[in-house]
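See structure below.
Of the protein chains in this complex, all but one are displayed in their positions.
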Amino acid sequence: MSITYINDLRNGLRELLKSDKTVYLIGEDIGDPYGGAFKVTKGLSLEYPNNIIQTPMSEQGFTGMGIGMALNGLKPIVEIMFGDFITLTIDQIINHLAKFYEVYQIDISFVLRTPSGGFRGYGPTHSQSLERLFFGIPGITVIAPSIINSPGKMITKSVYCNRPIIFIENKLDYSKVLLPTNKLINDICFINPIDSVQNFPMHKITIPEMQPEATIITYGGMVPACMKVQEELLMEEEISTEIITISNLTDIDFTSLLNSIESRKVITIEESWEKFGWGSYITSKLTQSKPFEHTSNIGAKNCYIPAAKELEDYVLPTTKTIYKRILEEIK
Amino acid sequence: MSITYINDLRNGLRELLKSDKTVYLIGEDIGDPYGGAFKVTKGLSLEYPNNIIQTPMSEQGFTGMGIGMALNGLKPIVEIMFGDFITLTIDQIINHLAKFYEVYQIDISFVLRTPSGGFRGYGPTHSQSLERLFFGIPGITVIAPSIINSPGKMITKSVYCNRPIIFIENKLDYSKVLLPTNKLINDICFINPIDSVQNFPMHKITIPEMQPEATIITYGGMVPACMKVQEELLMEEEISTEIITISNLTDIDFTSLLNSIESRKVITIEESWEKFGWGSYITSKLTQSKPFEHTSNIGAKNCYIPAAKELEDYVLPTTKTIYKRILEEIK
Amino acid sequence: MKNKNNIYKSLYLIRSFEQTLETYFSKGQIRGTTHGCIGQEVIAVAAINNINIEQDWITSNHRCHGHFLAITNDPLVLAAEIMGKNIGVLNGRGASQHIRLKHFLTNGITGGMIPIACGLALSKKLKNEPGIVLAFLGDGAMNEGYVMESLNLASIYHVPILFLLENNMYAMSTRSANVTAGNYQKRIDSYDIPYFETKDNDYFTIKKTFQEAYKFVKSQTKPAFMECKTFRFCGHSKSDKKEYMSQQEIQKWNLEDPLLKIRKDISEEEAIKIEEEVKTIVKEAFQTASSSSPPDPTIILKHVAN
Partner (left out) sequence: MKNKNNIYKSLYLIRSFEQTLETYFSKGQIRGTTHGCIGQEVIAVAAINNINIEQDWITSNHRCHGHFLAITNDPLVLAAEIMGKNIGVLNGRGASQHIRLKHFLTNGITGGMIPIACGLALSKKLKNEPGIVLAFLGDGAMNEGYVMESLNLASIYHVPILFLLENNMYAMSTRSANVTAGNYQKRIDSYDIPYFETKDNDYFTIKKTFQEAYKFVKSQTKPAFMECKTFRFCGHSKSDKKEYMSQQEIQKWNLEDPLLKIRKDISEEEAIKIEEEVKTIVKEAFQTASSSSPPDPTIILKHVAN
């Protein structure tokens, strides 16, 4: 039975509201009939009106309000309408939430959800992947599901893992259908979970019976693009690759990751800027554990995200540019 | 003639105010008699009262105000009292200033100055090195002088380089005396500028007539600590190291950097959290250009910065821990 | 002095532009998003017609087409920008919400231009430049902390800024009255900023009050705030069906369409002539824009560090 990412996510939120009266959704325009800018919460305010708090445009204020609720044992899930606007929550998250969690040494349930990413022509302030602002901040865990995770299950886990979670969704993923694991997909690849102690899984997407020539490490909205590249590399160049997807972006189990890399070439792919990106941390740690024949990091060019399609596709890592870069690099 | 970092910086600001009527200092408590929380601007409001704008506690508002002034051709230098509070300027800097600069394709003079760093027992919200929040954001350049640069000259360059600059000072550096280049220091080392096309210099600190066994790459407030470690490694273990200091943290001339590394082992050192830190980008790029025998990144532990001395010294990279780690790693 | 025909033409240009844009969007001929200002055109035109376009700066927001057209009368560069074409104002780099032309600036963060507008105004004062800053904002933006900080900053530094609140009573789907304590007049008052108000969404009322407010700012070198009650006839953005509004509300305001009010003072014949003329201009602008070339990717690198 196939389900879209957005429906799965909404089901997850609905289940949370149903089973736990201390869960609250907080944000701008999340109530009905609007149901949020991307319709993630549509219908929920009709079913659970007392647990949906529609806010004024005061991102700092209502993020802090959520933190206060969490300090008194409630389980707020704060929505920031576009990932670009998390800039307004940075102080409350880094200087307050993270500090309370660590300095006061308390368990806390606090989730901030936000849709990240470009490719929709929204322009410079509505297309960024700013989750990077939280990478490496002690006390903050950044989670990003992709179409091979159930975002509904992941949001539930996030609510119950007793620590501050930034939950990154990708705008393009909402309408996509989730992919099954342990099943041949498109006659091409298998998706398998990677054994790990992690609460939030890593997966490997492999082409059966072929030794991978390169390992692609990625997350979130880049997963479908990477799968497309994997398919094309196979079809057009008979090159086999493996893709490792990570859902806990900040607390990476490097032992499991290293164990599951079967090629000698590692390429990280992220939608955000390659410069000082997520990927460079990964490859830096990996090469410090063992030598690789090749490592590289693919991401957006060092430039704002422009609106026009031709420009956006030039700046962001598209299937085409990823394909080309990988081909150049592993040859 | 020796001069302290703070006096040199203040002289630089004074010269700017004197020679350019479009330069404005903006910030909380920067006027006299207070002269700023760290006294950097002391006296300046008496000499140039019309160009000092003392503000209410509205970091977002007055940062944005500075941006507006810059858009109309003035040259604002905004002070944020502690580096920890740049969290409040993130939206104006990333979603406005950076975008104006790049999207509108205009020259702009805008400098945000702030003192960063710990080791003073100020506790979790007054000790961080949050400049990392700006690393890799297109349109934003992060500059950090150290005691081997003239912060006064660097702030002047920053004002006239026609693009947005985040200028990171280090609290511990203020009272230190600037070091001369091309001169034997403490009978131990020489400091030489590295040939580079960069506007903001890199320097190399070398022990004459010895082949370095490791290369330390660092910036800002960690420079004195690294020099101490260099000295101790020499005295106690007869190990020679070279230190490369970088003052433009975000636009790194990797060609010059690579050319000037004379050992096969690279260790980056930063005061901020090692996890997803500045150093991992450096080592990741370096190893992608050529193989090294060893690379590693030293920074703060993955933990808030606690107040008590014993705890702070445990979390932050002290001379002791750096010494120990380097010794372990290069042996 | 503009006469009614000219005013109607300016208003109709905006309306026709927004309607055409909606059509293009609904046909899937444009990507991205956009925010129409149908119903609010009178504010843009009344304000912009009564400033000094050479001296004053204008900051806008996501709902900026009306402001832009009132200033430039140029639907082509705007349509092309929104479509991501090279002849667009910024070569399609910014699209609907991220535009700059001379003294006109917009950005996509609600209320985020307000601190910047204060800085522009302060710079004019410090440089002894003539002119003021006209800063448009919406009722939703009024609850952003940095907007409130800016009211204080504008007041204490006596900067020549006119805040122009287009109060269409909604921030996206949220009725501002439900999430806003007190009222705007009291809030503005509490910052010692003079408050001006129009309630009827009528061109001439707005013009008259605007002139007063503008004169105050200019002559006193001090901020003023003007609230215009208005109504957005279209959705918040391209796909919004306005389900959160009541039918009565919509009907009530529709009856008071400010364009119809002005149209009544023009002969039917002239009105139709203006409308046809404008429609043709707009249609051709969209067609020209549509068939024009996209930008070359390298243009974006022009001002990018490294």
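Per-chain numbering from 1; labels A, B and C assigned in written order.
The rule is simple: a contact is a pair of C-beta atoms (placed from the backbone, for glycine too) under 8 Å apart; a residue touches a chain by one contact, two chains touch by 3 or more.
The structure presented is a predicted model; accordingly, all values stated were derived computationally and were not measured.
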**Q.** Left-out chain, listing which of the shown chains it touches
**A.** A, B, C
Q.
Out of C:I53, C:I87, C:I156 or C:L301, which residue would touch the omitted chain in the full complex?
A. C:I156
Q. Considering the whole complex, which of A:R10, A:R163, A:K204 or A:K275 touches the chain not shown?
A. A:R163
Q: Pick out which of C:R187, C:K261 or C:K279 touches the chain that's been left out of the picture.
A: C:R187
**Q.** In chain C, positions touching the absent partner
**A.** 143-149, 151-152, 155-156, 178-183, 186-187, 189-193
Q: Could you please point out the chain B residues that touch the chain left off the display?
A: 28-29, 31, 33-34, 37, 54-61, 84-85, 120-126, 302-304, 306-311, 314-315
Q. What is the set of chain A residues that contact the non-displayed chain in the whole complex?
A. 24, 53, 55-56, 58, 60-74, 76, 91-92, 95-96, 99-106, 138-139, 141, 163, 251
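The rule is short, and it goes like this: only the chains that are shown with their structure count from here on.
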(Q) If I average the Cα coordinates per chain and compare with the overall Cα mean, which chain comes out closest? (A) A
Q: Averaged over CA atoms, how far is the centre of chain A from the centre of chain B? Could you give it in whole Å?
A: 31
**Q.** Chain centre separation in whole Å, for chain C relative to chain A (CA means)
**A.** 36
Q) Taking each residue of chain A in turn, which ones touch at least two of the other chains? A) 84-85, 124-125, 302-304, 306
Q.
Residues touching two or more other chains, restricted to chain C: which are they?
A. 93-94, 98, 107-109, 145, 304-306
